[in-house]
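First the structure, which I've put down as structure tokens, then a few questions once you've had a look.
For this view, one protein chain was removed and the others were kept in their places.
The letters A, B and C name the chains in turn, as written, and every chain counts its residues from 1.
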Amino acid sequence: MTDVAPVGERRQLAPPVDDSGALGWIRRNLFSSWANGITTVVLIVAVGWILSWFLEWAVFTANFTAASGSECRAQGACWAIVGEKWRYIFFGSFPYEQHWRPLFAVIAMLAMLILSSDRRMWNWRLIVIWGVGSFITFLLMFGEIHLPLSLFLFVALAVGAVGLILRRNIGAAGEMNAYRALAAIGLAGLVLRIAGILPAWSLAIAPLSYVETNLWGGLPVTLILATYGLVFAFPYGILLALGRRSELPLIKGLCVGFIELIRGVPLISLLIMASVMLPLFLPSGVTFDKFLRAQVAVILFAGAYIAEIIRGGLQSLPKGQFEAADAMGLNYVQKTALIVLPQALRVVIPPLINTFIGFFKDTSLVLIIGIFDFLNTANQALVDPNWAGFPGEIYLFAAFIYFIFCYSMSRYSKRLEIELNRGTRR
Amino acid sequence: MRNTVLAAAIGLAAILPTHRAEAGPTLDAVKARGQLVCGVAATAQGFSSVDDKGKWSGLGVDLCRAGAAAIFGDAQKVEFVPLDAAKRFPALQSGEVDVLASNSTFTLTRDTALGVDFAGIYYYDGQGFLVARKLGKRTTKDLNGVSICLQPGTTTEANVVDYFQKNKMAFKVLPFDKVEDMRKAFFDGKCDTLTADLSNLYATRVAYAPNPNDFLVLAQAISKEPLALVVRHGDNQFADIVRWSLFAMIEAEEYGITSKNVDQAAAMDHPLLKRMLGVTPGMGKALGVDEKWAYNIIKQVGNYGEAFDRNVGPNSPLKIPRGLNMLWTQGGLQYAPPIR
Amino acid sequence: MFNKLTAAGIAAATLIGAAGAAHAGKELDAIKARGALICGVGTGTAGFNLADSQGKWRGLNVDVCRAVAAAIFGDAEKVKYVPLTAQQRFTALQSGEVDLLSNNTTWTLTRDTALGFDFTGVTYYDGQGFMVNKKLGVKSAKELNGATVCVAPGTTTELNLADYFRANKMQFKPVVIEKADEIRAAFFAGRCDVYTTDASALAAVRVANVPAPQKAEDYIVLPEIISKEPLGPVVRHGDNQFGDIVTWSLFAMLEAEEYGIDSKNVDQMLKSDNPTIKRILGVTPGMGKALGLDEKWVYNIIKQVGNYGESFDRNIGKDSILKIDRGVNKLWTKGGLQYAPPIR
Partner (left out) sequence: MAVEALGSTPRVRVVPWNDPVVRGWVFQIVVVGLVGALAWYLVSNTMDNLARQKIASGFDYLGREAGFEIGDTMIEYSPASTYARAIWVGILNTLRVAVLGIILSTILGTFLGIGRLSPNWLLSKICEWYVEGFRNVPLLLWLFLFYKLISEAFPGPRQAISTLWGSVFLSNRGLYFPVPMADPIHKWMAVALLVGILGAIMQHRWAKKRQEATGQPFPSISAGIGVALGMPIAVWLAAGAPSSMSWPALKGFNFEGGTVIQPEFTALLVGLVLYTSAFVAEIVRSGILALHKGQSEAAAALGLSRGQAMRLVLLPQALRVIVPPMTSQFLNITKNSSLAIAIGYPDLVASINVTINQTGQAIENVLLIMAAYLTVSLSISAFMNWYNKRISLRER
């Protein structure tokens, strides 16, 4: 590019350099100019030096099999500590002989995530996948699950109500009657339940021994906090984004205030608030599980960020879509849920995945309030005085695991971005 | 919009009240009344006794004065109500008195079922023996085979029986129904030893013995009688003031602060002393009293050692040795948690 | 997609929520209804509170929790332990997340008053000390001018440290990290010259936490004790009945030691003629009723947890790896400070 001939002068150009084949590739990409050539040589030397030093430490002089820390204390890395501690790092203080439970819970969650990444699943199947997957995950983690009667009633009411609003003027008469029935049963049941006429019955599913959340640790905790943080923050982020775009001044003010407040403070302050202050906000005697409190903080935090992303998606929609929806005679809810959101969300999926990567990493902050996420268990593995003094090994191992997760997700998001753009690139 | 957010945050901060200023009911009542009402034992020499001019003195009395000094900055703002053993707890429960310094033993039943709180042990007492010096007994272990003047059916008797049985010693009991008879019998030489709480024995020796030096109180206690200040259940702030007034006196002794050198101590550049004496503020506020509370106590009442020596110790007729009531640093039990 | 995700969300929320909120009334009633005592303990100090590899908590502080559970339920195992950092402990107690804090908390005026707490007794009379590497050649705390000191933040330890250096006109540089593990690691890595905490914990750390190539003998604890640290269980202001139970559970362990009752002979002791012992062990009824407990409350504590001396010896004393001397924590009859008012 730099050897452009001066204008107005004709010159006999040299024949084009052969840039095919390996040699050609090297010439084109590494030695295209003098400066480039020098850069390449310097970099090769530097990288070579670092790599040889690293490999010497990490592979050639490393110890993979020592039985205790003191045996390991030679020149190179002590990977034996990873061999010794990996189960603790992955599963924390979950009862040792039951480690298969968090293992399968992790597998279930990964399966959920992988299945959801397939675009063919982006329909009613998602709900089934997440329902079943979450049930399996929490059943494995808790060991027992109680589904109270009010939950069923609430779900009936919610399904009925949502159906009634969304399918108004669209659904067949029979379908609408089904929604009405569901909503009526749910509402009546809930009223009776609150009045104390219906008993506090709950469906108990308890095939395994109960494990409380303060014994949970490691990878499942990180995955649950990040995944469910996003899942719950999602609807609430949508509401915030719609609120921020609303023309009603009070609603808009509330949403803007909330979003800016949350985005202006560090996650740590929310976590401290959740762990330290939340109980003071509630009536005396009402307490929440510490894990759930951290989850609430993550959700609050994620919601504000997701709202901003979704707002971007909403803004990118052409006006004609709104006008067309109005022309169809749809009400606000129908317009939003059936026309606007499906299109807006499609645009924001890649940035959402990037946000998810961010939360996957940010959940590591919960270690500051004493929850044993993956980074915290890795940290705890260093405490054992018999195995003290190998922080590099443990942290590299943990970093490697984090990297695999985040990198694969970011690759996926990039691929998806290209795929989704293909449709709009006409 | 962003300014609104900030304003809202500051506004939220502003509506949080400062309600520590609002005091507990007892403290309010005491302050409104202008004096502390303190229940004391009617006559317990060295602990609470009144002279001809109506002036009260004693260890328990000094503790009440300390409370008044903490609350009002004036140790004289106390009214003493003499109470006998049966009336003291009802008087406290009914609100007739604010605090009891009436030689009440801290026990489980009183702590729980009576609806009172024990706010600090000011004297570790215990049951002991008074013997005639000429008998040659020097410790309780020497008492094998003695005859004992006793009131039957009391815990005093039970303790004696326990102790002698446990140590496989023989003894003989001379039962009396009335204290006066029993005392007279002992000084008349009808029995070898008289048993009661140690503080009581010292007082008895001074008051009734024909020649106190002919009699000896054996140092060892065979039971525990921790005498504590008592307040009503439920008003934690007032209980805290009473408790920490006592602790301040103990702490002052530990750091060598007396009524005489307290002014110099307050001028010293020592973080602990500064904090305790209110030069560095904070403690008074936490208690809900003036920052000079501990200074006032020490200046007007003295530290625990001074109060002890003056009322029951070497400078008093009783001459009770400090024993268990020495500071923890000197082998006793008197220990105050840090004032910080 | 929105609806589907929402529905999935609600379902999952309730699943998590299944282990969530619980409502309670008065404290003792709430504990009884819950069927377990929730006890806030430290995040791990050998001998005082430490979870072993099976997740079973042990230590002197843990024994206090167990004693209270034994008194209330007749079963020392009905305790749920919540490990709390120094920062979390007070709000956890204030908010009702735990019923009781047994966490090596120093009894001080401010905590007793402004924080809204009651200290229910002293489980261990401690004092703050210093540990240094032997190589430094330091023999006394007075030689520590200019040292870098590792200390946990937000503790009385941190305040005493500043007071001590101020009072002795010395300078120091603190290194403060919230988590005890991290601060110890920093000390043993040589980030600081001095590690300071309660003397008992120093002994524990020296025995249990020195990382492998170094040995316990490489470190010495300096002779100076710079503060009083009466460590005791803490409850909220408000429910005096529960506070009394905690107080007297500890006193019962002390009283039992004084009367020679231990977990091995407690069954024989039930047959004792001694009226005091009969009263303590509930053979003569009254004490349990006064506390609102089963009459066998002390029997259950001693049988399942042991008396104070047993607990001390087992966890931090002569039968433990720490081998801490009883010192001022001996019974008052043996020259120590541990004194329980009579159970009567």
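As a convention for this text, a contact is a pair of C-beta atoms (placed from the backbone, for glycine too) under 8 Å apart; a residue touches a chain by one contact, two chains touch by 3 or more.
Being a predicted model, the structure only gives us computed values, none of them experimental.
One chain is not depicted; across the entire complex it touches A, B, C.
Taking the complete complex into account, A:Val265 is the one of A:Val265, A:Met328 or A:Ile418 that touches the chain left out. Of the candidate positions A:Asn63, A:Gln98 or A:Ser246, contact with the hidden chain is made by A:Ser246. From the options A:Val162, A:Ala183 or A:Leu367, the residue with contact to the unseen chain in the full assembly is A:Leu367.
Shown as candidates are A:Asn214, A:Thr355 or A:Asn379; the residue that touches the absent chain is A:Asn379. Annotation for chain A: contacts to the undisplayed chain at residues 1-2, 4, 29-30, 32, 36, 39-40, 43-44, 47, 245-251, 254, 261, 263-269, 272-273, 276-277, 280-284, 319, 322-323, 326, 332, 357, 361-362, 364-365, 367-368, 375, 378-379, 382, 389, 391-392, 395-396, 398-399, 402-403, 406-407, 410.
Where chain B meets the omitted chain, the residues involved are 2, 5-6, 9-10, 12-13, 15-20, 24, 236-237, 271, 275, 280-282, 285-286, 340.
Summarising the interface, chain C meets the missing chain with residues 86-87, 90-91, 94-95, 110-111, 114-116, 136, 144-148, 153-155, 158-159, 161-163, 165-166, 172-178, 182-183, 185-186, 189-191, 193, 236-238.
Criterion: only the chains that are shown with their structure count from here on.
Chain A and chain C have CA centres that are 39 Å apart. Separation between the centroids of chain A and chain B, computed from CA atoms only, is 63 Å. With each centre defined as the average position of its C-alpha atoms, the distance from chain B to chain C rounds to 28 Å.
By the touch criterion stated above, chain B contacts chain C in their complex at residues 20, 105-109, 111-113, 117-118, 121, 124, 155, 158, 162, 165-166, 223-226, 228, 233-234, 236-237, 240, 243-244, 247, 270-272, 282-283, 285-288, 324, 328, 331, 333, 335-340.
Within the complex formed with chain B, the chain C residues making contact are 106-110, 112-114, 118-119, 125, 156, 159, 162-163, 166-167, 227-230, 237, 240-241, 244, 247-248, 251, 273-276, 286-287, 289-292, 328, 332, 335, 337, 339-344.
Taken in their complex, chain C has these residues touching chain A: 1-25, 30, 43, 51, 53-55, 80, 82-85, 87-88, 91-92, 94-97, 178, 181-182, 185, 188, 208-213.
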